[in-house]
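Note that one protein chain of the assembly has been removed; the remaining protein chains are unaltered in position.
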């Protein structure tokens, strides 16, 4: 059994509180949020303690592990302190929006043995995960292409957009990690990205984009396409296609249920696909946490490392540069 | 090359004219219809002769084979004459609506060697046909259940209904034959049918039904369900499901194309399924005719025999009786 | 908040313990099972009390409600005692295998106001439930046909079969209830059933069947087909098709995830469908319990009544008779 401090009680923090609470080997002991109202909602619901002093609790022997689900700029400080205190860390993506800060953090913590897992939950989506396993098992031969479609159902509010770091660091980073997950040990060496604005004027105001396409290339010559949109009216469009010398696997969208409708106008019609990441990736968040718990209890290295967080951010930076400078960017 | 006389130039006759014309080893030489206008349309379109005297042409050395696509009551006379003349026969279903007439016809012709094929085209539908082949090949183990769904897109006109022989002899007869095709040498020994009226008052007037369900049982204990409707607003619903000890095969409906639509309301939505038997069974009619031609040219027995026509009619009669008398009917 | 006594700690009891435990407005206070080992597993896992004297606890003011998940022959006694004690009752299907006992129980309890819900969970399956709601909402016009496919992945052990009451009372009863759910206020008035043995010799030994087909007819003329098998090698096949004057709805099978596989042999291939009722109906069991809790807390009548349990059993009895006597059975 692991006792947890949850840092951050916002939307994603609430979800983690629920997951920690439900896990048979985890115990939600403390919750912290700058906003005391948020933390008290969780402390009441799950009968855990609320704290105003997270650093004290990080150091307390009462807890074994932390879940960092606070705002992005706070992640690194919490990581540093938790490593120092020797507490296992699960940290939401991204580690930080600034690669230099991430590098400096790494320099500090790299010699520690504290387990740390970054929240790239899509690796744990049952569909995406099976695709990767089947590839590794040789079911589609040698990997040749990856096509990732990842479109949000609706754009975030302006307030969020301002500090999001841009669509590549905020959204596509998940897809960059997913591509890396499929590629395994074959690094991405070239990034091209293009982008447009279709969804709202907000994106102009914050100098960001809402519609993007990338092509990445791996060292071994695998070609990867990723397309993103901030608004897909038909729901949260999340697809992974992997093409190899002996076949193709598609982890397709998931409608709410499997009712097929036939009428004067159409046939085989299903309900809308899931409309939000909390529904669509419900299982993946739980499986991710379960895997973290297992790693910690078994003294194994967590499967999604600090380095994975860093590498995905580097690709996101390259994509951002590629659009800005209208250039192909190489990764050394 | 076989020279053909086409008997009947109505809707189905027109289709056969086109099929004969397109077949590389068939030549449409004569067409006959009581309605001279109908036959002249075909004779002009395909540059063949029109005749007022079908019996003369049946006996003429100019033709090798006949396609009987005239009204049901004329079938037997045309069969008798063609057999006498030694001309290969393709006859649309049903042979006749009266089983005694069919039996008498059989007594007359059974000693001849004239090839005769009955138009149960569904056996040749690429989907249904593959299901049967896969079953024979052992892909789903021992046969245990058959479920056939067969629903017309809209009811025929009153004029047609009056002389249709009732839904079981007119529609379900195709499904009875399809069941027999799947069962191969295992005969149907028990028939239960029930029926309702939902579609229009016409069915009350002609003492017929528009919605039916049957359960048949074979000698070896295979259970067969068939359901029919005279009106499926979403198109011509034609499905065959075969269940065995090692799997299941479904020959499913076919939408007009494979475009999938996603919007605010639904996902994976396709166009309507085919709306009419000429579209849905377009291929099966051609493959059926091609098989007939091959049988004749190779001196092989056609695959859908007079006896198949007779057996399907017997089951249709049993189903009619089952509803009329609200009884389970045994077939000796 | 409702405090619960769980009666029965076998396979289905364990599932209910978990559901009660997870529900925010339910509290698992006591568990009872003849087999003390079974009940102690649950009492330890969920930190509740184990009792050897269920009748005492039924009467105790500590509990508000009971979940009856014990063996079928014990259901009626537990219902009677719970009604007497005024405790809300959730009882697994069937109420009993003997319709006379069920009737006698009803005579005893009918004047009480104790809420009682029977565990026909399929009504709560998100797919099946949506089909019913869409029908009620008029989306497919007037109801004309229902087709239910319900096939177990593998047969139960001989020990279970002996006291199962036969396939119609044990399995098909769920489908009879599902048909009644779709039919709403239109009663079933006629039952025909046929059956075969394909799966194992056990079914001969216990004079039962493993493969069945039924046709039911409602008072308004709706035709219903149900087919069952005790062994579908491809998984737990659970489908509901509802056909109306304006369209058709199919609640189709659900593969484990939505990965599509394409290779040299096939395309659009998915994983096996769910292989067991606990997976396939995972959501429906929870939604069913949640609805029960809501009914009790809101003083509303539970939606699946004792009468529903009785009516489904009557149809199962008719189906059993129909096969035994090879007759069509009318329900007055």
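For reference, chains read A, B and C in written order, and residue numbers begin at 1 within each chain.
Throughout what follows, a contact is a pair of C-beta atoms (placed from the backbone, for glycine too) under 8 Å apart; a residue touches a chain by one contact, two chains touch by 3 or more.
This structure is a prediction, so every number in the text was calculated from the model and none was measured.
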(message) For the chain left out of this view, which of C:273, C:296 or C:312 touches it?
(response) C:273
(message) Using the document's definition of touch, tell me which of A:58, A:248, A:287 or A:304 contacts the absent chain.
(response) A:248
(request) Identify the residue among B:50, B:164 or B:252 that touches the chain left out of the display. (result) B:252
(message) One chain isn't shown here. Among A:51, A:211 or A:284, which residue touches it?
(response) A:211
(request) Have a look at C:51, C:72 or C:261 and name the one touching the chain we're not showing. (result) C:261
(request) In the full complex, which bits of subunit B touch the chain not displayed? Write them out. (result) 22, 126-127, 130-131, 134, 139-140, 246-254, 256-264, 271
(request) Spell out the interface residues on subunit C facing the chain that's missing from view. (result) 233-235, 237, 253, 255, 261-273
(request) Name every residue on subunit A in touch with the hidden partner chain. (result) 141-142, 144-145, 147, 149, 151, 190, 192, 194-199, 211-215, 217, 221-223, 225, 227, 229, 231-234, 237, 243, 245-248, 326-328
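The working rule: only the chains that are shown with their structure count from here on.
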(request) Would you kindly state whether over half or under half of the residue numbers at the subunit A/subunit C interface are used by both copies, giving same or different? (result) same
(request) Could you tell me which chain lies farthest from subunit B when each chain's centre is the average position of its Cα atoms? (result) A
(message) Counting only Cα atoms for the centres, state how far subunit A is from subunit C in Å.
(response) 40
(message) For subunit B, give me the residues that contact two or more of the other chains.
(response) 233-234, 237
